[in-house]
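Mind looking over this structure? Questions follow.
Rest of the complex left out; these chains stay put.
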Amino acid sequence: MKRFKTFVFQVLDEEDDAGHPLNKPVGLGIMALIALSVIAVIFESDQYLSDTFHRWFYAFEVFAVTIFTLEYLGRAWTADLKFKDLSRWQAIRRFVFSPLALIDLLAIAPFYLELALMAYGAQKILDTRFLRVLRLMRLLRLFKLNRYNQSLRLIVKVVRDEREKMVVTLFMVGILLVLSSALMFTAEHDVQPDKFPNIYTSLWWSIATITTVGYGDVYPITPGGKILAGMIALLGIGLVALPTGILASSFVNYLKDPGSQKEQEEKKEEEKPPLDFCPYCGKKLPH
Amino acid sequence: MKRFKTFVFQVLDEEDDAGHPLNKPVGLGIMALIALSVIAVIFESDQYLSDTFHRWFYAFEVFAVTIFTLEYLGRAWTADLKFKDLSRWQAIRRFVFSPLALIDLLAIAPFYLELALMAYGAQKILDTRFLRVLRLMRLLRLFKLNRYNQSLRLIVKVVRDEREKMVVTLFMVGILLVLSSALMFTAEHDVQPDKFPNIYTSLWWSIATITTVGYGDVYPITPGGKILAGMIALLGIGLVALPTGILASSFVNYLKDPGSQKEQEEKKEEEKPPLDFCPYCGKKLPH
(Lines give C-alpha, C1' and ligand atoms only; values in the text may rest on other atoms or scores of the structure.)
Protein backbone atom coordinates (compact mmCIF):
# COMPACT_ATOMS: atom_id res chain seq x y z
CA MET A 1 0.00 0.00 0.00
CA LYS A 2 2.73 2.41 0.94
CA ARG A 3 4.59 1.67 -2.28
CA PHE A 4 1.41 2.41 -4.27
CA LYS A 5 0.99 5.69 -2.39
CA THR A 6 4.56 6.71 -3.24
CA PHE A 7 3.90 5.70 -6.84
CA VAL A 8 0.78 7.89 -6.99
CA PHE A 9 2.67 10.81 -5.46
CA GLN A 10 5.60 10.53 -7.84
CA VAL A 11 3.28 10.30 -10.82
CA LEU A 12 1.05 13.24 -9.85
CA ASP A 13 3.42 15.73 -8.22
CA GLU A 14 4.29 18.25 -10.91
CA GLU A 15 7.39 19.50 -9.11
CA ASP A 16 8.94 16.05 -9.31
CA ASP A 17 10.43 16.69 -12.73
CA ALA A 18 13.31 14.27 -12.73
CA GLY A 19 11.38 11.50 -11.02
CA HIS A 20 9.05 8.80 -12.22
CA PRO A 21 8.93 8.03 -15.96
CA LEU A 22 5.12 8.27 -15.89
CA ASN A 23 5.20 11.72 -14.25
CA LYS A 24 5.54 13.74 -17.44
CA PRO A 25 3.10 11.72 -19.61
CA VAL A 26 0.42 11.89 -16.89
CA GLY A 27 0.95 15.65 -16.60
CA LEU A 28 0.64 16.09 -20.35
CA GLY A 29 -2.42 13.85 -20.36
CA ILE A 30 -4.17 15.96 -17.72
CA MET A 31 -3.27 19.14 -19.62
CA ALA A 32 -4.73 17.66 -22.81
CA LEU A 33 -7.88 16.65 -20.92
CA ILE A 34 -8.21 20.21 -19.57
CA ALA A 35 -7.88 21.62 -23.08
CA LEU A 36 -10.37 19.13 -24.57
CA SER A 37 -12.77 19.75 -21.73
CA VAL A 38 -12.64 23.51 -22.31
CA ILE A 39 -13.13 23.02 -26.05
CA ALA A 40 -16.13 20.79 -25.28
CA VAL A 41 -17.69 23.55 -23.14
CA ILE A 42 -17.10 26.06 -25.94
CA PHE A 43 -18.80 23.92 -28.57
CA GLU A 44 -21.58 22.73 -26.27
CA SER A 45 -22.65 26.37 -26.00
CA ASP A 46 -23.90 26.05 -29.58
CA GLN A 47 -27.56 25.02 -29.43
CA TYR A 48 -27.34 22.88 -32.56
CA LEU A 49 -24.20 20.99 -31.55
CA SER A 50 -25.49 20.62 -28.01
CA ASP A 51 -28.73 19.01 -29.21
CA THR A 52 -27.14 16.78 -31.84
CA PHE A 53 -24.21 15.43 -29.84
CA HIS A 54 -25.79 15.60 -26.41
CA ARG A 55 -24.82 12.04 -25.45
CA TRP A 56 -21.23 12.44 -26.57
CA PHE A 57 -20.77 15.68 -24.65
CA TYR A 58 -22.22 14.09 -21.52
CA ALA A 59 -20.11 10.94 -21.81
CA PHE A 60 -16.94 12.99 -22.26
CA GLU A 61 -17.86 15.19 -19.30
CA VAL A 62 -18.36 12.12 -17.05
CA PHE A 63 -15.01 10.79 -18.21
CA ALA A 64 -13.20 14.10 -17.61
CA VAL A 65 -14.75 14.63 -14.18
CA THR A 66 -13.81 11.05 -13.20
CA ILE A 67 -10.18 11.66 -14.07
CA PHE A 68 -10.10 15.09 -12.38
CA THR A 69 -11.75 13.60 -9.27
CA LEU A 70 -9.22 10.76 -9.12
CA GLU A 71 -6.43 13.32 -9.56
CA TYR A 72 -7.85 15.45 -6.75
CA LEU A 73 -8.27 12.49 -4.37
CA GLY A 74 -4.81 11.19 -5.27
CA ARG A 75 -3.23 14.56 -4.48
CA ALA A 76 -5.16 14.79 -1.20
CA TRP A 77 -4.20 11.25 -0.21
CA THR A 78 -0.48 11.84 -0.86
CA ALA A 79 -0.45 15.31 0.69
CA ASP A 80 1.55 14.03 3.64
CA LEU A 81 4.31 12.98 1.27
CA LYS A 82 4.45 16.52 -0.10
CA PHE A 83 4.42 18.30 3.26
CA LYS A 84 6.66 15.86 5.11
CA ASP A 85 6.90 17.80 8.33
CA LEU A 86 3.12 17.86 8.87
CA SER A 87 0.86 15.18 10.30
CA ARG A 88 -1.52 13.30 7.97
CA TRP A 89 -4.56 15.48 8.60
CA GLN A 90 -2.64 18.73 8.76
CA ALA A 91 -1.12 17.90 5.37
CA ILE A 92 -4.52 17.16 3.82
CA ARG A 93 -5.94 20.33 5.31
CA ARG A 94 -3.07 22.39 3.97
CA PHE A 95 -3.54 20.84 0.54
CA VAL A 96 -7.32 21.37 0.47
CA PHE A 97 -6.99 25.05 1.27
CA SER A 98 -4.08 25.74 -1.11
CA PRO A 99 -5.07 27.96 -4.08
CA LEU A 100 -4.31 25.29 -6.68
CA ALA A 101 -6.44 22.69 -4.86
CA LEU A 102 -9.33 25.12 -4.59
CA ILE A 103 -9.15 25.61 -8.35
CA ASP A 104 -9.09 21.84 -8.78
CA LEU A 105 -12.21 21.60 -6.63
CA LEU A 106 -13.97 24.38 -8.54
CA ALA A 107 -13.23 22.46 -11.74
CA ILE A 108 -15.25 19.43 -10.64
CA ALA A 109 -17.76 20.91 -8.17
CA PRO A 110 -20.30 22.15 -10.79
CA PHE A 111 -20.77 18.61 -12.11
CA TYR A 112 -21.55 17.17 -8.68
CA LEU A 113 -23.72 20.16 -7.79
CA GLU A 114 -25.78 19.60 -10.96
CA LEU A 115 -26.04 15.89 -10.09
CA ALA A 116 -27.14 16.67 -6.55
CA LEU A 117 -29.75 19.17 -7.72
CA MET A 118 -31.14 16.64 -10.20
CA ALA A 119 -31.24 13.96 -7.52
CA TYR A 120 -33.33 16.24 -5.33
CA GLY A 121 -35.77 16.83 -8.17
CA ALA A 122 -34.68 20.39 -8.71
CA GLN A 123 -35.02 19.88 -12.47
CA LYS A 124 -36.90 23.15 -12.73
CA ILE A 125 -33.96 25.26 -11.56
CA LEU A 126 -31.68 23.45 -13.97
CA ASP A 127 -33.64 24.57 -16.99
CA THR A 128 -32.81 28.19 -16.35
CA ARG A 129 -29.83 30.41 -16.83
CA PHE A 130 -28.45 28.98 -13.58
CA LEU A 131 -27.60 25.77 -15.42
CA ARG A 132 -25.75 27.71 -18.10
CA VAL A 133 -23.62 29.52 -15.54
CA LEU A 134 -22.95 26.22 -13.78
CA ARG A 135 -21.79 24.65 -17.03
CA LEU A 136 -19.56 27.63 -17.86
CA MET A 137 -17.87 27.31 -14.47
CA ARG A 138 -16.17 24.30 -15.98
CA LEU A 139 -14.06 26.82 -17.90
CA LEU A 140 -12.28 27.56 -14.62
CA ARG A 141 -10.41 24.35 -15.38
CA LEU A 142 -8.20 26.56 -17.53
CA PHE A 143 -6.58 27.81 -14.34
CA LYS A 144 -5.52 24.24 -13.56
CA LEU A 145 -2.93 24.79 -16.29
CA ASN A 146 -1.20 27.23 -13.94
CA ARG A 147 0.26 24.23 -12.19
CA TYR A 148 2.24 23.19 -15.24
CA ASN A 149 3.73 26.45 -16.42
CA GLN A 150 6.73 28.10 -14.80
CA SER A 151 6.95 31.12 -17.12
CA LEU A 152 3.34 31.96 -16.36
CA ARG A 153 4.14 32.00 -12.65
CA LEU A 154 7.08 34.29 -13.45
CA ILE A 155 4.93 36.87 -15.23
CA VAL A 156 2.27 36.58 -12.54
CA LYS A 157 5.03 37.29 -10.01
CA VAL A 158 6.22 40.41 -11.85
CA VAL A 159 2.66 41.68 -12.17
CA ARG A 160 2.01 40.95 -8.51
CA ASP A 161 5.13 42.90 -7.48
CA GLU A 162 3.68 45.95 -9.20
CA ARG A 163 0.23 45.25 -7.78
CA GLU A 164 0.09 48.36 -5.66
CA LYS A 165 1.02 50.72 -8.50
CA MET A 166 -1.45 48.91 -10.75
CA VAL A 167 -4.24 49.38 -8.22
CA VAL A 168 -3.39 53.08 -7.95
CA THR A 169 -3.42 53.37 -11.76
CA LEU A 170 -6.80 51.61 -11.80
CA PHE A 171 -7.97 54.03 -9.14
CA MET A 172 -6.86 57.00 -11.26
CA VAL A 173 -8.60 55.46 -14.28
CA GLY A 174 -11.69 55.09 -12.08
CA ILE A 175 -11.63 58.78 -11.12
CA LEU A 176 -11.12 59.77 -14.77
CA LEU A 177 -14.03 57.52 -15.78
CA VAL A 178 -16.41 59.05 -13.24
CA LEU A 179 -15.42 62.64 -13.98
CA SER A 180 -15.54 62.20 -17.75
CA SER A 181 -18.94 60.49 -17.52
CA ALA A 182 -20.26 63.39 -15.47
CA LEU A 183 -18.84 65.94 -17.93
CA MET A 184 -20.23 64.15 -20.98
CA PHE A 185 -23.59 63.76 -19.25
CA THR A 186 -23.66 67.51 -18.71
CA ALA A 187 -22.64 68.24 -22.29
CA GLU A 188 -24.73 65.69 -24.19
CA HIS A 189 -27.77 64.86 -22.02
CA ASP A 190 -30.01 67.52 -23.53
CA VAL A 191 -29.22 66.54 -27.13
CA GLN A 192 -28.95 62.76 -26.80
CA PRO A 193 -31.06 61.86 -23.74
CA ASP A 194 -31.23 58.23 -24.90
CA LYS A 195 -27.44 57.82 -25.16
CA PHE A 196 -26.48 59.81 -22.06
CA PRO A 197 -29.55 59.39 -19.77
CA ASN A 198 -27.49 59.56 -16.54
CA ILE A 199 -23.93 59.42 -15.25
CA TYR A 200 -23.69 55.68 -14.72
CA THR A 201 -24.93 54.91 -18.23
CA SER A 202 -22.47 57.46 -19.59
CA LEU A 203 -19.72 55.33 -18.03
CA TRP A 204 -20.15 52.98 -20.98
CA TRP A 205 -19.06 55.76 -23.32
CA SER A 206 -16.19 56.70 -21.00
CA ILE A 207 -14.76 53.20 -20.81
CA ALA A 208 -15.08 52.62 -24.56
CA THR A 209 -13.20 55.89 -25.14
CA ILE A 210 -10.48 55.66 -22.50
CA THR A 211 -9.58 52.08 -23.43
CA THR A 212 -9.66 53.33 -27.08
CA VAL A 213 -12.02 50.48 -28.03
CA GLY A 214 -14.50 52.94 -29.56
CA TYR A 215 -17.36 50.71 -30.72
CA GLY A 216 -19.13 53.72 -32.15
CA ASP A 217 -22.55 53.02 -30.60
CA VAL A 218 -22.28 56.14 -28.42
CA TYR A 219 -20.34 59.29 -29.26
CA PRO A 220 -20.77 63.02 -28.64
CA ILE A 221 -22.39 65.15 -31.32
CA THR A 222 -22.31 68.63 -29.75
CA PRO A 223 -19.18 70.77 -30.27
CA GLY A 224 -18.66 71.01 -26.50
CA GLY A 225 -19.02 67.26 -26.10
CA LYS A 226 -16.53 66.64 -28.89
CA ILE A 227 -13.94 68.98 -27.37
CA LEU A 228 -14.36 67.25 -23.98
CA ALA A 229 -14.18 63.82 -25.64
CA GLY A 230 -10.97 64.77 -27.42
CA MET A 231 -9.29 65.87 -24.21
CA ILE A 232 -10.53 62.77 -22.37
CA ALA A 233 -9.23 60.49 -25.13
CA LEU A 234 -5.78 62.15 -24.95
CA LEU A 235 -5.74 61.84 -21.16
CA GLY A 236 -6.78 58.19 -21.56
CA ILE A 237 -3.72 57.58 -23.75
CA GLY A 238 -1.56 58.86 -20.92
CA LEU A 239 -3.26 56.65 -18.35
CA VAL A 240 -2.91 53.62 -20.60
CA ALA A 241 0.78 54.45 -20.89
CA LEU A 242 1.13 54.24 -17.09
CA PRO A 243 0.68 50.45 -16.61
CA THR A 244 2.91 49.84 -19.62
CA GLY A 245 5.63 52.00 -18.15
CA ILE A 246 5.26 50.39 -14.74
CA LEU A 247 5.42 46.85 -16.13
CA ALA A 248 8.33 47.72 -18.41
CA SER A 249 10.34 49.13 -15.51
CA SER A 250 9.51 46.08 -13.43
CA PHE A 251 10.73 43.71 -16.14
CA VAL A 252 13.88 45.78 -16.61
CA ASN A 253 14.47 45.62 -12.87
CA TYR A 254 13.79 41.90 -12.78
CA LEU A 255 16.24 41.22 -15.60
CA LYS A 256 18.89 43.24 -13.82
CA ASP A 257 18.38 41.80 -10.35
CA PRO A 258 19.62 38.22 -10.90
CA GLY A 259 22.73 39.61 -12.59
CA SER A 260 23.37 42.07 -9.80
CA GLN A 261 22.77 39.43 -7.15
CA LYS A 262 25.29 37.19 -8.88
CA GLU A 263 27.70 40.10 -9.08
CA GLN A 264 27.23 40.78 -5.41
CA GLU A 265 27.98 37.16 -4.57
CA GLU A 266 31.09 37.27 -6.71
CA LYS A 267 32.08 40.47 -4.97
CA LYS A 268 31.63 38.83 -1.61
CA GLU A 269 34.08 36.12 -2.63
CA GLU A 270 36.52 38.77 -3.73
CA GLU A 271 35.87 40.75 -0.61
CA LYS A 272 37.85 38.21 1.39
CA PRO A 273 40.16 41.07 2.34
CA PRO A 274 43.84 40.68 1.40
CA LEU A 275 46.18 40.07 4.30
CA ASP A 276 47.09 43.10 6.36
CA PHE A 277 50.17 41.63 8.00
CA CYS A 278 52.67 39.19 6.59
CA PRO A 279 52.09 35.90 8.46
CA TYR A 280 55.80 35.10 8.31
CA CYS A 281 57.65 38.30 9.22
CA GLY A 282 54.74 40.11 10.95
CA LYS A 283 55.29 43.38 9.14
CA LYS A 284 52.36 45.46 7.92
CA LEU A 285 51.70 44.77 4.25
CA PRO A 286 50.93 47.61 1.85
CA HIS A 287 48.07 47.07 -0.63
CA MET B 1 -9.94 72.89 25.85
CA LYS B 2 -6.33 72.40 24.85
CA ARG B 3 -6.63 68.67 25.42
CA PHE B 4 -9.68 68.57 23.17
CA LYS B 5 -7.78 70.46 20.49
CA THR B 6 -4.91 67.97 20.66
CA PHE B 7 -7.46 65.16 20.47
CA VAL B 8 -9.06 66.64 17.34
CA PHE B 9 -5.64 67.08 15.74
CA GLN B 10 -4.51 63.54 16.50
CA VAL B 11 -7.78 62.12 15.20
CA LEU B 12 -7.84 64.13 11.95
CA ASP B 13 -4.18 64.44 10.93
CA GLU B 14 -3.61 61.73 8.33
CA GLU B 15 0.17 61.74 8.74
CA ASP B 16 -0.18 60.77 12.39
CA ASP B 17 -0.28 57.05 11.61
CA ALA B 18 0.99 55.58 14.82
CA GLY B 19 -0.97 57.95 17.04
CA HIS B 20 -4.48 58.02 18.35
CA PRO B 21 -6.56 54.80 18.13
CA LEU B 22 -9.43 56.76 16.53
CA ASN B 23 -7.16 58.23 13.83
CA LYS B 24 -7.45 55.33 11.40
CA PRO B 25 -11.21 54.65 11.85
CA VAL B 26 -12.02 58.33 11.33
CA GLY B 27 -9.86 58.40 8.19
CA LEU B 28 -11.59 55.32 6.81
CA GLY B 29 -14.97 56.80 7.73
CA ILE B 30 -14.27 60.00 5.81
CA MET B 31 -13.05 57.97 2.81
CA ALA B 32 -16.25 55.91 2.91
CA LEU B 33 -18.32 59.09 3.12
CA ILE B 34 -16.49 60.49 0.09
CA ALA B 35 -17.18 57.30 -1.87
CA LEU B 36 -20.85 57.21 -0.83
CA SER B 37 -21.22 60.87 -1.63
CA VAL B 38 -19.80 60.36 -5.14
CA ILE B 39 -22.06 57.35 -5.69
CA ALA B 40 -25.01 59.47 -4.59
CA VAL B 41 -24.15 62.13 -7.16
CA ILE B 42 -23.87 59.46 -9.85
CA PHE B 43 -27.29 57.99 -9.10
CA GLU B 44 -28.94 61.34 -8.52
CA SER B 45 -28.15 62.16 -12.15
CA ASP B 46 -30.87 59.66 -13.09
CA GLN B 47 -34.13 61.59 -13.44
CA TYR B 48 -36.25 58.75 -12.10
CA LEU B 49 -34.11 58.04 -9.03
CA SER B 50 -33.70 61.76 -8.38
CA ASP B 51 -37.47 62.28 -8.36
CA THR B 52 -38.32 59.19 -6.33
CA PHE B 53 -35.71 59.45 -3.61
CA HIS B 54 -35.33 63.22 -3.59
CA ARG B 55 -35.65 63.50 0.20
CA TRP B 56 -33.12 60.77 0.88
CA PHE B 57 -30.55 62.25 -1.46
CA TYR B 58 -30.98 65.67 0.14
CA ALA B 59 -30.77 64.30 3.69
CA PHE B 60 -27.60 62.38 2.88
CA GLU B 61 -26.09 65.44 1.21
CA VAL B 62 -26.77 67.57 4.29
CA PHE B 63 -25.21 64.88 6.47
CA ALA B 64 -22.11 64.56 4.26
CA VAL B 65 -21.59 68.32 3.98
CA THR B 66 -21.94 68.64 7.76
CA ILE B 67 -19.21 66.08 8.34
CA PHE B 68 -16.93 67.57 5.66
CA THR B 69 -17.48 71.06 7.12
CA LEU B 70 -16.64 69.87 10.64
CA GLU B 71 -13.54 68.14 9.24
CA TYR B 72 -12.49 71.33 7.45
CA LEU B 73 -13.04 73.52 10.50
CA GLY B 74 -11.26 70.97 12.72
CA ARG B 75 -8.25 70.95 10.45
CA ALA B 76 -8.21 74.76 10.28
CA TRP B 77 -8.53 75.08 14.06
CA THR B 78 -5.64 72.65 14.71
CA ALA B 79 -3.43 74.04 11.96
CA ASP B 80 -1.08 75.59 14.53
CA LEU B 81 -0.42 72.10 15.92
CA LYS B 82 0.60 70.93 12.46
CA PHE B 83 2.83 73.89 11.61
CA LYS B 84 4.37 74.32 15.04
CA ASP B 85 6.84 77.03 14.12
CA LEU B 86 4.12 79.36 12.83
CA SER B 87 1.82 81.66 14.78
CA ARG B 88 -1.86 80.79 15.05
CA TRP B 89 -3.08 82.93 12.16
CA GLN B 90 -0.10 82.18 9.92
CA ALA B 91 -0.78 78.44 10.42
CA ILE B 92 -4.47 78.81 9.54
CA ARG B 93 -3.57 80.90 6.50
CA ARG B 94 -1.03 78.33 5.35
CA PHE B 95 -3.60 75.57 5.81
CA VAL B 96 -6.37 77.41 3.95
CA PHE B 97 -4.20 78.02 0.91
CA SER B 98 -2.68 74.52 0.78
CA PRO B 99 -3.85 72.48 -2.28
CA LEU B 100 -5.53 69.78 -0.17
CA ALA B 101 -7.50 72.37 1.84
CA LEU B 102 -8.62 74.10 -1.34
CA ILE B 103 -9.95 70.76 -2.58
CA ASP B 104 -11.70 70.29 0.76
CA LEU B 105 -13.29 73.70 0.33
CA LEU B 106 -14.36 72.97 -3.25
CA ALA B 107 -16.01 69.80 -1.99
CA ILE B 108 -18.38 71.70 0.28
CA ALA B 109 -18.64 75.10 -1.42
CA PRO B 110 -21.27 74.11 -4.02
CA PHE B 111 -23.73 73.16 -1.30
CA TYR B 112 -23.42 76.51 0.48
CA LEU B 113 -23.49 78.39 -2.80
CA GLU B 114 -26.77 76.69 -3.70
CA LEU B 115 -28.13 77.51 -0.25
CA ALA B 116 -27.09 81.13 -0.59
CA LEU B 117 -28.63 81.45 -4.04
CA MET B 118 -31.90 79.97 -2.79
CA ALA B 119 -31.92 82.32 0.21
CA TYR B 120 -31.63 85.28 -2.14
CA GLY B 121 -34.57 84.02 -4.19
CA ALA B 122 -32.47 83.07 -7.16
CA GLN B 123 -34.62 79.97 -7.65
CA LYS B 124 -34.85 80.73 -11.35
CA ILE B 125 -31.11 80.30 -11.97
CA LEU B 126 -31.14 77.03 -10.05
CA ASP B 127 -33.58 75.42 -12.44
CA THR B 128 -31.12 75.64 -15.30
CA ARG B 129 -28.03 73.76 -16.35
CA PHE B 130 -26.11 75.86 -13.84
CA LEU B 131 -27.60 73.79 -11.02
CA ARG B 132 -26.51 70.58 -12.71
CA VAL B 133 -22.92 71.77 -13.04
CA LEU B 134 -22.99 72.92 -9.41
CA ARG B 135 -24.17 69.50 -8.27
CA LEU B 136 -21.52 67.72 -10.36
CA MET B 137 -18.83 69.82 -8.73
CA ARG B 138 -19.44 67.61 -5.71
CA LEU B 139 -17.55 64.94 -7.66
CA LEU B 140 -14.38 66.93 -6.95
CA ARG B 141 -14.61 65.29 -3.52
CA LEU B 142 -12.88 62.38 -5.21
CA PHE B 143 -9.66 64.35 -5.04
CA LYS B 144 -9.99 64.46 -1.26
CA LEU B 145 -8.92 60.80 -1.41
CA ASN B 146 -5.47 62.06 -2.46
CA ARG B 147 -4.81 62.79 1.16
CA TYR B 148 -5.01 59.14 2.13
CA ASN B 149 -2.94 57.46 -0.57
CA GLN B 150 0.83 57.49 -0.64
CA SER B 151 1.27 55.40 -3.83
CA LEU B 152 -0.92 57.84 -5.73
CA ARG B 153 1.34 60.69 -4.67
CA LEU B 154 4.31 58.60 -5.86
CA ILE B 155 2.90 58.11 -9.36
CA VAL B 156 1.85 61.75 -9.48
CA LYS B 157 5.45 62.63 -8.61
CA VAL B 158 6.88 60.48 -11.42
CA VAL B 159 4.44 61.94 -13.94
CA ARG B 160 5.23 65.44 -12.74
CA ASP B 161 8.98 64.85 -13.17
CA GLU B 162 8.35 64.06 -16.84
CA ARG B 163 5.94 66.98 -17.16
CA GLU B 164 8.06 68.92 -19.61
CA LYS B 165 8.53 65.98 -22.02
CA MET B 166 4.82 65.23 -21.73
CA VAL B 167 3.95 68.79 -22.67
CA VAL B 168 6.29 68.62 -25.66
CA THR B 169 4.70 65.32 -26.72
CA LEU B 170 1.27 66.92 -26.37
CA PHE B 171 2.53 69.81 -28.46
CA MET B 172 3.71 67.41 -31.18
CA VAL B 173 0.37 65.63 -31.04
CA GLY B 174 -1.27 69.05 -31.41
CA ILE B 175 0.74 69.85 -34.54
CA LEU B 176 -0.05 66.42 -35.98
CA LEU B 177 -3.74 66.95 -35.22
CA VAL B 178 -3.87 70.32 -36.98
CA LEU B 179 -1.90 69.18 -40.02
CA SER B 180 -3.85 65.95 -40.44
CA SER B 181 -7.15 67.80 -40.08
CA ALA B 182 -6.06 70.23 -42.78
CA LEU B 183 -4.96 67.38 -45.07
CA MET B 184 -8.17 65.39 -44.58
CA PHE B 185 -10.22 68.55 -45.10
CA THR B 186 -8.47 69.05 -48.42
CA ALA B 187 -8.93 65.43 -49.46
CA GLU B 188 -12.50 64.79 -48.29
CA HIS B 189 -14.30 68.16 -48.19
CA ASP B 190 -15.62 67.94 -51.75
CA VAL B 191 -16.99 64.40 -51.30
CA GLN B 192 -18.23 64.56 -47.71
CA PRO B 193 -18.91 68.27 -47.05
CA ASP B 194 -21.10 67.35 -44.06
CA LYS B 195 -18.38 65.28 -42.34
CA PHE B 196 -15.42 67.51 -43.15
CA PRO B 197 -17.01 70.99 -43.44
CA ASN B 198 -13.91 72.83 -42.18
CA ILE B 199 -10.56 72.21 -40.48
CA TYR B 200 -11.70 72.58 -36.89
CA THR B 201 -14.56 70.12 -37.36
CA SER B 202 -12.12 67.72 -39.03
CA LEU B 203 -10.15 67.76 -35.77
CA TRP B 204 -12.79 65.39 -34.42
CA TRP B 205 -11.79 62.81 -37.00
CA SER B 206 -8.09 63.43 -36.33
CA ILE B 207 -8.35 62.92 -32.59
CA ALA B 208 -10.50 59.77 -32.95
CA THR B 209 -7.89 58.37 -35.34
CA ILE B 210 -4.65 59.36 -33.59
CA THR B 211 -5.85 58.10 -30.20
CA THR B 212 -7.01 54.96 -32.12
CA VAL B 213 -10.49 55.28 -30.60
CA GLY B 214 -12.11 55.18 -34.06
CA TYR B 215 -15.82 55.54 -33.32
CA GLY B 216 -16.60 55.14 -37.01
CA ASP B 217 -18.91 58.18 -37.29
CA VAL B 218 -16.42 59.93 -39.59
CA TYR B 219 -13.94 58.24 -41.90
CA PRO B 220 -12.43 58.99 -45.30
CA ILE B 221 -13.98 57.41 -48.40
CA THR B 222 -11.76 58.75 -51.20
CA PRO B 223 -8.60 56.77 -52.09
CA GLY B 224 -6.43 59.82 -51.35
CA GLY B 225 -8.14 60.34 -48.01
CA LYS B 226 -7.65 56.70 -47.08
CA ILE B 227 -3.94 56.77 -47.92
CA LEU B 228 -3.52 59.93 -45.84
CA ALA B 229 -5.55 58.40 -42.99
CA GLY B 230 -3.38 55.27 -43.02
CA MET B 231 -0.17 57.29 -42.76
CA ILE B 232 -1.66 59.49 -40.04
CA ALA B 233 -2.79 56.44 -38.05
CA LEU B 234 0.70 54.93 -38.24
CA LEU B 235 2.28 58.22 -37.17
CA GLY B 236 -0.25 58.36 -34.33
CA ILE B 237 0.94 54.98 -33.09
CA GLY B 238 4.45 56.39 -32.89
CA LEU B 239 3.29 59.48 -31.00
CA VAL B 240 1.30 57.34 -28.57
CA ALA B 241 4.45 55.28 -28.01
CA LEU B 242 6.31 58.43 -26.92
CA PRO B 243 4.57 59.07 -23.55
CA THR B 244 4.75 55.36 -22.79
CA GLY B 245 8.47 55.31 -23.46
CA ILE B 246 9.01 58.47 -21.42
CA LEU B 247 7.05 57.16 -18.43
CA ALA B 248 8.71 53.75 -18.64
CA SER B 249 12.19 55.29 -18.60
CA SER B 250 11.18 57.50 -15.70
CA PHE B 251 9.97 54.52 -13.67
CA VAL B 252 13.14 52.59 -14.52
CA ASN B 253 15.22 55.55 -13.42
CA TYR B 254 13.25 55.93 -10.22
CA LEU B 255 13.68 52.25 -9.34
CA LYS B 256 17.42 52.44 -10.06
CA ASP B 257 18.28 55.64 -8.23
CA PRO B 258 18.32 54.34 -4.67
CA GLY B 259 20.45 51.37 -5.76
CA SER B 260 22.97 53.43 -7.68
CA GLN B 261 23.38 55.90 -4.85
CA LYS B 262 24.13 53.04 -2.50
CA GLU B 263 26.68 51.66 -4.97
CA GLN B 264 28.39 55.03 -5.22
CA GLU B 265 28.66 55.24 -1.46
CA GLU B 266 30.18 51.77 -1.35
CA LYS B 267 32.62 52.77 -4.06
CA LYS B 268 33.72 55.77 -2.06
CA GLU B 269 34.62 53.53 0.84
CA GLU B 270 36.63 51.29 -1.46
CA GLU B 271 38.45 54.28 -2.91
CA LYS B 272 41.26 53.54 -0.49
CA PRO B 273 43.65 56.21 -1.78
CA PRO B 274 47.06 55.22 -3.19
CA LEU B 275 50.02 55.29 -0.82
CA ASP B 276 50.88 58.70 0.59
CA PHE B 277 54.30 57.78 1.92
CA CYS B 278 56.93 55.47 0.48
CA PRO B 279 57.02 52.40 2.71
CA TYR B 280 60.76 52.07 2.14
CA CYS B 281 62.21 55.56 2.53
CA GLY B 282 59.24 57.17 4.32
CA LYS B 283 59.19 60.27 2.16
CA LYS B 284 55.92 61.85 1.04
CA LEU B 285 54.97 60.67 -2.42
CA PRO B 286 53.65 63.11 -5.06
CA HIS B 287 50.57 62.05 -7.10
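Every chain is named by a letter (A and B) in the order it is written, and numbering of its residues begins at 1.
Assume a contact is a pair of C-beta atoms (placed from the backbone, for glycine too) under 8 Å apart; a residue touches a chain by one contact, two chains touch by 3 or more.
As the structure is a prediction and not an experimental result, all values here were calculated from the model.
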Whole-assembly copy number, given 2 chains displayed: 4
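Here is the rule we use: only the chains that are shown with their structure count from here on.
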Centre-to-centre distance between chain B and chain A (centres being mean Cα positions), rounded to whole Å: 30
Residue ranges of chain A touching chain B (in the complex, touch as defined): 164-165, 167-169, 171-172, 175, 178-179, 181-183, 185-186, 190, 197-200, 208-209, 212-216, 219, 226, 229-230, 233-234, 236-238, 240-242, 244-246, 248-250, 252-253, 260, 286-287
Interfacial residue positions of chain B with respect to chain A in the complex: 38, 41-43, 45-47, 49, 129, 132-133, 136, 139, 142-143, 145, 149, 151-152, 154-155, 159, 166, 170, 173, 203-204, 207-208, 211-217, 240, 243-244, 246-252, 254-256, 259, 272, 275, 279
